[in-house]
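One chain of protein is taken out of this complex; the other chains stay put.
Per-chain numbering from 1; labels A, B and C assigned in written order.
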Amino acid sequence: MGVLVDAPGVEAPPVQLTVPARPEFVGLVRLFVATLAASRRELAEERVDDLKLAVSEATTNAMESYRSAGRDAVVTVTWWDGPDRLVVSVADEGGGFDVDKVPKHPPVTTSERLRFERGLGIPIIRALVDECAFERTPKGTTVRLVMFCGPREDRA
Amino acid sequence: MGVLVDAPGVEAPPVQLTVPARPEFVGLVRLFVATLAASRRELAEERVDDLKLAVSEATTNAMESYRSAGRDAVVTVTWWDGPDRLVVSVADEGGGFDVDKVPKHPPVTTSERLRFERGLGIPIIRALVDECAFERTPKGTTVRLVMFCGPREDRA
Amino acid sequence: MELGLEVSEQAGWTVVRVAGEVDTYAAPQLRERLVELVTEGQTRLVVDLRGVDFLDSTGLGVLVGALKRARGHDGDLAVACAQERIRKVFEITRLDRVFPMGATVEAAIEAATSRPDPGEAEPLDGATGGR
Partner (left out) sequence: MELGLEVSEQAGWTVVRVAGEVDTYAAPQLRERLVELVTEGQTRLVVDLRGVDFLDSTGLGVLVGALKRARGHDGDLAVACAQERIRKVFEITRLDRVFPMGATVEAAIEAATSRPDPGEAEPLDGATGGR
């Protein structure tokens, strides 16, 4: 499943959640992330919140990628629990985009800035996770987010 | 996807959660069910609890079906939100069984009863949901649970 | 999730207060504790489920096993349970006819002590003290 996931010690199988590409399901995705992250007790609460927000942003983008799609559009969120990292991917088949061509905002110190209500999702993702990658897939995008954390405690 | 699911008005796509066949993930399955059921406000809290317990029992059985399985064994829980019903399936590839051949317990009024610590899951499922079916699949079992409920409120 | 398990004494009974979700993940913790207690000779047990949010067939199975073990040592195992939701699981499986039960620890002990013969291995009909 790509470079990040073949990282040493990441065990199969992952946990996976597939939701319809509709805004009312993004809360379920956050709950999924928060619940799984909470089982890594060595991850500070603040970083759980960071990961939750990053995944939420990626999921919102994935849902929006289907703007003109039919009723069977879905977003798939996959969670790998590695020994030293958490890896989450968010996949859509909404047509894809080139992350390097996303326009940048004017600086916040200019009045121009207020013209833009959008375009904050990817900057937020980049600021919050330790690694991220926006991969093109045949029909859409897979965003991979990585959060490093201390070694996993053994579960009972 | 089978008779129950092709029921009139059940919309595609479903919501789906796949978890490794390990006991620590059954709580996540319950959270998934409770969260999705809560969005059907016309479903009484008691019935949400009933569905949660029934799905939990089916998931526990699905996990146990893999007793001797490798590390890639998973259980897939699928949720369909129908206009007049909720349909949940729990699928494993743990080899399957014949539900009609599951032994019955001696009556609770005899001392024999105390010899059996197991065998309560399927009776509990049958008691709690409106319909259930234990289907054999090529490699395992799919349990389908149906809960009737009032017509869906429109979401904002 | 770890189970909360606190042991105390009340009126000559050993009370095990359980908190959390008693499912396939957590049930082994409860089993281990109950087996330990019976092995130590504490055979008159009340399992206080009032702090339990969820109980499934695995949890019931642990209680049945512990009841058998306790009665095998001339003891008993009573269940304190106030929530309709948890009580329902006992009713569906008819195990409310097997366990002495009450809505409080006191009521559970009362149900156990008013049984015709608490040392006997089983209720002989549906009309047990626990109902």
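Just so we're on the same page, a residue touches a chain if its C-beta (ideal position, glycine included) is under 8 Å from a C-beta of that chain, and two chains touch if they have at least 3 such contacts.
All figures in this text were calculated on a predicted structure; none of them were measured in a lab.
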Among A:Arg67, A:Arg113 or A:Lys139, residue touching the chain not depicted: A:Arg113
Residue among A:Val77, A:Val90 or A:Leu128 touching the omitted chain: A:Leu128
Hidden partner chain, residues of chain A it touches: 23-24, 26-27, 30, 46, 49, 52-53, 56-57, 60, 63-64, 108-111, 113-118, 120-121, 123-124, 127-128
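The rule we apply is simple: only the chains that are shown with their structure count from here on.
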Pair of chains ranked first by number of touching C-beta pairs: B-C
Centre-most chain, if every chain is reduced to its averaged C-alpha atoms: B
Between chain A and chain C, centroid-to-centroid distance (C-alpha), Å: 45
Chain C, residues touching no fewer than two other chains: 25
Interface hub residues of chain A, defined as touching at least two other chains: none
